[in-house]
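Missing here: one protein chain of the complex. Every other protein chain is in place.
Presenting chain A:
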Amino acid sequence: NLNVPKARNRKIQMGEFKVHRIRFFDYMPSAIRAMAFSTRTERLALARADGALEIFNFSDNYFQEKVLPGHDGRAVEALCWVGPRLFSAGLNGEITEYDLENLRPRYTVDAYGGPIWTIGVNSQGTLLAVGCEDGTVKMFEVLKERIQFQRNLDRQRGRIISLSWHPSGTLIAAGMMDMIRIFDAETGRATHRLVVDRGAGASKSKEVVVWSIAFLSDYTIISSDSAGKVQIWDGLNGTLIRTHLITKWDVLALSVSQDESSLVAGTSEGTVVQFQFLSSTVDRLDKDWVRTRTFKNHSHDVRALAHTETAVVSGGMDTQLVVRPLLDKVEKNTRESAIRKVSFPHRSLVCCAKKAGVLLFQFPDHLELWRLGESDGYGKPGGSLPVKRGPEKLIQLKRKGEDHICCSALSPCGGWLAYSTVTSFRLYRLLNGSISICKVSKLPKDLRPAHQLCFSTDSSKLFASSSNSSVVVVALNEPECKYLGTLKAKYGCRQPVHLLSASENGKWLATANTDCEVHVYNLDKLKLHCTVPVYGSCPTAMAIHPTTSNLVVVHADQQIFEYSLVKKEYTEWSRRLQKQGLHSLWLERDTPITHVTFNPKNPAHIIVQDLFMFCIIDKSLPLPEAKNVLYNQMTLRSLPEPDRVLHSHGFKICKDFQHLLCVSLLEDHSLVVVERPLLDIVSQLPAPVRQKKFAT
């Protein structure tokens, strides 16, 4: 049967490490469906096709702060911020408000209008309007703890695909099939009907869909449709001012800047076209919407756009989030002006059982357990080693229910497996070398759905993060697990814990939450031991050194801190690093460190990994100065042995493997490198548009 995919697991010799190079994690991200930017909180909310929601902190190096797992059938079509509250509406006909502190939906309200295509809030934040399949625009009052249906506007014949409030809150423009309707928000009457032209030629017979619409304060309406046009209308008279044909395919998204001087339109070709409200003459009297820039940052349809003050954020079917700073708003050739692409999650989806040589891969709907291959023999650095036994998939565990998997963990011995969704928690016992699996049914009541899971190094305890930054500790036993206690953070911590790290000696547990608070607990006493001084950027990875009990924390702005848990102060090396400052190239890296681990053979080593590199930080070597070359491993290899010592510094970076999802060190001192080449993802994306290029 030729359906078995060939698992690529090559072992290569790298320096003193044998490397398991793994490419059989078939991680496939989901398409971006909608996004909404909150200027107040500088947060971008993103909805994916599988119902997952992600929150990015734009003021903290675009770190992916929170991830709310998806749900079968949620089919989010639109997102909307109402102050600090986040609402979504989807094709399942429901409006959902999310609890961003507990990373789950707070409640859902059925709109009873069929699938909902669009949602919009008025500028006062009091009324939420949704456009439904049955042709109604439904108004909901935004109350303190919930929303309440107020009334329907005049029902139309045809679905409401898009809508936009006029900033005054008195009018609503709704994009439908073949037309745009303007409603009086107070009376509910449809006052104007703007007819949108269909496309030319073959498209004449198909209805034109007004995918997106924007209502400006000067009563101008901007619409984008499936015929590839961006049209400017006079909203008071109901007349067409101008038509811009920007593509042969659909224009799926529009976003207007806060000051209404610039707008961007996203097309099915993957281009984002910018229009600016400029005057052709110097005296700035006759301003008009003029097409200015075109960005081609996507290979597939752009379905969601957000226009922030300084950048254009786009996302679509190619699953990548692109932030394009506008060069008239930021300084050129600085870190701020560089384009940012987020293609992979900012958290680890791979768990490595160091003692057992088993890997756990987390997918939204199932988990996979793989055993690593084996190889004998030694080879030259960089060469491949012969594989004695290939890697094998041991278990594929499908989740129960409709909620997607939030987090998962594998015990280092490979004997316990746990995963959590927003509604349920499951623990499994793996036997016979992780081949057979059986569910542990008797779980303590306090073990509720968790945001993060971690096993202790001796596989005797399980730590599950809970609400209010607390952690539940459970002793692993068959047939029944015993609840040991709850580690509570200091009062007032409301944000969810997204990092958990247990020390190897079983004495300490470190937690980090999205409020940048790092707490360390003493596990013998089950009490809070200390709180690391808060640093302005969110921690992205951390680990406790096995022998020195130093906590190493890496932050979203690429800073590294080392904190001694015994002395409750920063270590000398950390202070030295802060004083000298990190190398500028290190700070300019645009992907966060997602994994920190240590080398048992060398206590001075810290191994960190981000998407494009992994680095062995040697604390015994001097720190790189600003004038040094940071990525110097290749050059060092070419130098004779004595010269190497002179030129080397403590940051040994290896960029041979990309895109890295996990780098871990096994007990037998071989390195496990899990890669997911971007090409493998792109090859499985849905069909892009057919562009005719010359000479092809």
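One rule holds in what follows: contacts are C-beta pairs under 8 Å (C-beta built on N, C-alpha and C of every residue); 3 or more make two chains touch, one makes a residue touch a chain; residues count from 1.
We take it that contacts and distances are computed from a predicted model.
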Chain excluded from display, named as in UniProt, from "Tctex1 domain-containing protein 1", "Nucleolar protein 7", "Large ribosomal subunit protein mL45" or "BGAT1 transferase": "Nucleolar protein 7"
Per the touch definition above, residue among A:Ser226, A:Gln362 or A:Thr514 touching the missing chain: A:Ser226
Touch criterion as defined above, residue of A:Asn122, A:Ser268, A:Gln559 or A:Gln633 at the omitted chain: A:Ser268
Per the touch definition above, residue among A:Phe87, A:Phe140, A:Phe183 or A:Trp249 touching the missing chain: A:Trp249
Given A:Glu42, A:Asp99 or A:Glu133, the one touching the chain that is not displayed: A:Glu133
Those residues of chain A which, in the complete complex, touch the missing chain: 2-3, 5-6, 8, 73, 75, 91-93, 114-115, 117, 133, 202-203, 206, 209, 226, 248-250, 268, 299, 301, 679, 682-691, 693, 696
